[in-house]
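In this view, the complex is presented without one of its protein chains, the others remaining in place.
Let's turn to subunit A:
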Amino acid sequence: MSNVGIVIVSHSPLVAEGTADMVRQMVGDEVPLAWCGGNGHGGLGTNVEAIMGAIDKAWSEAGVAILVDLGGAETNSEMAVEMIGEPRSHKIIVCNAPIVEGAVMAATEASGGASLREVVATAHELSPS
């Protein structure tokens, strides 16, 4: 698919899956979408391996925008991007935006064929600077 992909990373698998549900219902299937959440041991948290897997699943040559919740999700997502390495890492951006609103708005923008830069900018507009 040529549209920008969206990855949702929450400490809670329920939040991540619920956010992905909202994107699917409100935006549709035109956007590659993947989510992950939980520490891999049944508890809250995020883990790098799962994030790398979600990026692969939502991969698009147009790039991938990642939406995160709390600090550790951001740190782990940035680590995952670094471990994926070049050249793909240049096409992956961790957004500074609220996770639910950011995912829906970014996916809406992506579904219209917008570039990664435009998708990320749309998500960032939601964050007070």
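Just so we're on the same page, contacts are C-beta pairs under 8 Å (C-beta built on N, C-alpha and C of every residue); 3 or more make two chains touch, one makes a residue touch a chain; residues count from 1.
One rule holds in what follows: contacts and distances are computed from a predicted model.
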> The hidden chain: which UniProt name fits, "Outer membrane protein OmpA-like peptidoglycan-associated protein", "Dihydroxyacetone kinase DhaL subunit", "Extracellular solute-binding protein" or "Phosphate transport system permease protein"?
Replying inline: "Dihydroxyacetone kinase DhaL subunit"
> Pick from A:28, A:71 or A:113: which residue touches the chain that isn't shown?
Replying inline: A:71
>> Considering the whole complex, not just the chains shown, which residues of subunit A touch the missing one?
In response: 39-41, 43-49, 70-72, 75-76, 78-79, 83
